[in-house]
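Omission of a single protein chain aside, the complex is shown with its protein chains in their original locations.
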Amino acid sequence: MIIQLDKNIQTVELEKVEKKLAEINYKATSVKTQYADYLIAVGKKEFDIRAIGTLPGVKDIHRVSDAYKLVSKKWRVEDTMIDLGDGLQIGTGNFAIMAGPCSIESEEQVEKTINHLAAQGVKIMRGGVYKPRSSPYSFRGLGIDGLKMWHERASAAGIKIITEVMMVEQIEDMLPYIDVFQVGARNSQNFNLLDALGKVDKPVLLKRGISGTIDELLQAAEYIFSNGNERIMLCERGIRSYEKAYRNTMDVNAIAILKEKTHLPVIADPSHGIGVRKYVDKIALASIMAGADGVIMEVHETPEKAFSDGQQTLSFPQADRLYKRMRQTFDLRENF
Amino acid sequence: MIIQLDKNIQTVELEKVEKKLAEINYKATSVKTQYADYLIAVGKKEFDIRAIGTLPGVKDIHRVSDAYKLVSKKWRVEDTMIDLGDGLQIGTGNFAIMAGPCSIESEEQVEKTINHLAAQGVKIMRGGVYKPRSSPYSFRGLGIDGLKMWHERASAAGIKIITEVMMVEQIEDMLPYIDVFQVGARNSQNFNLLDALGKVDKPVLLKRGISGTIDELLQAAEYIFSNGNERIMLCERGIRSYEKAYRNTMDVNAIAILKEKTHLPVIADPSHGIGVRKYVDKIALASIMAGADGVIMEVHETPEKAFSDGQQTLSFPQADRLYKRMRQTFDLRENF
Amino acid sequence: MIIQLDKNIQTVELEKVEKKLAEINYKATSVKTQYADYLIAVGKKEFDIRAIGTLPGVKDIHRVSDAYKLVSKKWRVEDTMIDLGDGLQIGTGNFAIMAGPCSIESEEQVEKTINHLAAQGVKIMRGGVYKPRSSPYSFRGLGIDGLKMWHERASAAGIKIITEVMMVEQIEDMLPYIDVFQVGARNSQNFNLLDALGKVDKPVLLKRGISGTIDELLQAAEYIFSNGNERIMLCERGIRSYEKAYRNTMDVNAIAILKEKTHLPVIADPSHGIGVRKYVDKIALASIMAGADGVIMEVHETPEKAFSDGQQTLSFPQADRLYKRMRQTFDLRENF
Partner (left out) sequence: MIIQLDKNIQTVELEKVEKKLAEINYKATSVKTQYADYLIAVGKKEFDIRAIGTLPGVKDIHRVSDAYKLVSKKWRVEDTMIDLGDGLQIGTGNFAIMAGPCSIESEEQVEKTINHLAAQGVKIMRGGVYKPRSSPYSFRGLGIDGLKMWHERASAAGIKIITEVMMVEQIEDMLPYIDVFQVGARNSQNFNLLDALGKVDKPVLLKRGISGTIDELLQAAEYIFSNGNERIMLCERGIRSYEKAYRNTMDVNAIAILKEKTHLPVIADPSHGIGVRKYVDKIALASIMAGADGVIMEVHETPEKAFSDGQQTLSFPQADRLYKRMRQTFDLRENF
């Protein structure tokens, strides 16, 4: 059960609500976000919610039986729109493109990518400065210095930055230089990291786990939301299956389902999804038809020379063609 | 190695080719289809194919290192177009819709479905008369009598029939009443059935196994082709994964890959793919963007009363809307 | 609901039972096996089974809510023992070893294998004469002539034969020469083949599908049983997962669960399970501890020269060591 409280609810009013919940043996968790105050009450007894809904200080009340609560569309019917500033909004009805290299490598690389994006009207640049790597002997990214260099150039060009955060300790350092925190697939159930990201006022793009369920993804988002941060995007990036003809099984089904289950924006990552350059365009377009609010993808001036092996990375001309097709596909879908 | 022979190659010429292959220790299989004669030669030795390619009676020769041979695009660059008669063609550049109920139930149901399809310009009707069922105590379809009844009405309306064949013994009986044989997911590696379908001159739609690989699907098609029947369509219908938020994981990635690997048409089955009615439309459209040459889908006047549970079945109005959107999506894709 | 009828139930008595079922809207299927007559009644209404259980001609009645019925331990508490003749019995409390090559290759190979088995007291020989192969260009086995040759030698040595049947048409030809029909993983839902095997009076070893569920395996067994053949063994042979460090994921969990869900014997196939020679022994022993009533495994005098690649095949000395360890492990388990 979700109870939204008046922002200026009085202590005595709140106590009455809590007493009522205690009477029916519901355990209540207080949630305060940048926008509203809630009580999440979990219990077993059948109960007429109007008995609480009509109390002073209660703004709204609703039953949500899913394991996830505040991120459910059963709670909030209207889709969440995330404002990145400068008129840039992510959510239903807008189409967001986030493009850039796997890793931030050099000033020159950043400059060239920014020029490429600017020429195409792409407003958000992706790139890694902290890289999760399977092997401890691999390159782990340029770190905070790389991020500062990147931020200086990107902000000058009016380009927003999304990049992965891997641990709680990095959050504070990164905060001034990023526009969206990304949580990678391997950290999708790193609950302490999710808790911490719930306490900052920057949007978070949360990737589905490598074999995470849709339900687990929504509960992971609930971690962030219930810690205070409502500005969350979900990202489908492919799951692990038995098939080895591609890198991951991009699960466009999940996109369709997420758009129905949650009010949060849903972003597709076809680069890591299918993971093979020559198919990325088809999977990007398929994802849009499945309902995606945006696409995050890898581009590089010379993919074959990228730090990562670049197998899933588009060249600039390939990306140019795809940006155009994605926008056409989105327009068709919106006009259905 | 694939060697295409002249249709009128002389015995002495053929013997020379075979002798050459024997010399390099290649095992040759003779393949005669409705369109051409081939030798499929498998061996290990490196070899200059021109030594055979220049022999009299040899029309073409090509190396294909994949386990599948004749269905590979490495062999035949031009995509296969399957002619169903009456100007109806399935293959790259055309868009095929096949719609109908899970099971053929009654004359009334058939009539209503035909009227629905005809009104929408849908030329191919799907439906089951032999139903594979997990439980031996379930309804197994109306059988050959149902097929005859269906065929009478469909052919009168100019509608083609696609339906599943489950065993070799059924083929001959079904042959006069069907336009396309369908092989279901559970029979995707029923090699004797595939062999037998290679010997009839009717197109075959071959579904991917429940957890079949893309490679296995192509090798299964090779069974049909190498027995003489070149008119094969492949069908992606969802694979088994750990996710339980939907029925199957529709693998649109496979559609993209199949379109690159083979010259055969690729059809999407979103009904069995995601398997949940309210998402079928999105997955159908996503499949088109991934490259599908057609969509096979379940429709029923009253889905909730269908023999099957009907959870994946669209109502007529839902289907009408989807036909239109699929055609728009296909048009956009073709005009990229 | 399962109703076991007296073997000599009178027509008028049977009609009363059927009338009673019709009254409560239960659909009844008559099942006659080599041992007993049953009615399988499926319906939704809650119902006091004593109203039928006390009717004349009714021997036993029980509710079984699973999709599988007669193979369920809820129906038959006592485990099934399958008698192969000559004192050889498969089922709880006995331990069966079935060993032999992937394919029957030659008289010499058969002789050597029989000598090896006889020296070790192994009474059942496996081997393929009809081989399901992914590629149509691969060797498909010696066929019925190979089987006859094998049978002559095996029966002379008092060794039983288990071999795969791939299609209905082969059953009659094979019948005089085999002791157990094997249904391969690819045919685990070839319902027509299962129906046909239900009509012969030879035991059947039914393999789990490549990604078949435990429930599907039990329903496939129900096909055979409900067509009249109660002598069925189930076989776990590994499932498909994302892991590629081995060939299949041998699911020993399934062995433990099957032994609880069904009264049928459960056999482990570690050769196809893990599919890598050096681990076969450990997985065989693990399967016994999980509850297996027997093990089917590949042995060959020179594994590396076997028709199949032989990667999962043990040499004779490796097999000798494993036979001994399996028996020790089984003894320990039985004495717990």
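Letters A, B and C mark the chains in the order given here, with residues in each chain numbered from 1 onward.
Here is the rule we go by: a residue touches a chain if its C-beta (ideal position, glycine included) is under 8 Å from a C-beta of that chain, and two chains touch if they have at least 3 such contacts.
Predicted model only: the values in this text are computed from it and were never measured.
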Item to complete: Out of A:Leu21, A:Ile40 or A:Val280, point to the residue that touches the absent chain in the complete complex.
Response: A:Ile40
Fill in: Selected residue (touches chain absent from view) among C:Ser72, C:Ser211 or C:Ser271
C:Ser211
Practice prompt. In the full complex, which bits of subunit A touch the chain not displayed? Write them out.
Written response: 27, 29, 40, 42, 67-69, 132-137, 166-169, 186-187, 189-192, 195, 209-211, 215-216, 219, 222-223, 226-227, 240
Worksheet, complete the sentence: The missing chain sits against subunit C at residues 211, 213-215, 239, 241-246, 249-257, 260, 273-274, 278-279, 282-283, 285-291, 325, 328-329, 332-333, 336
Discussion item. Suppose we count only contacts with the excluded chain; which residues of subunit B make the list?
Written reply: 211, 240-242, 244
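The criterion applied here is as follows: only the chains that are shown with their structure count from here on.
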Response to the item:
Of all chain pairs, the one with the most contacts is A-B
Worksheet item: Going by C-alpha centres, which chain is most central here?
Response: B
Discussion item. Quick check: how many Å separate the C-alpha centres of subunit A and subunit C?
Written reply: 49
Worksheet item: So how far apart, in whole Å, are subunit B and subunit C when each is placed at the average of its C-alpha atoms?
Response: 33
Worksheet entry | Rounded Å distance, subunit A centre to subunit B centre (Cα mean) | 39
Discussion item. Residues of subunit C that contact two or more other chains, please.
Written reply: 211, 240
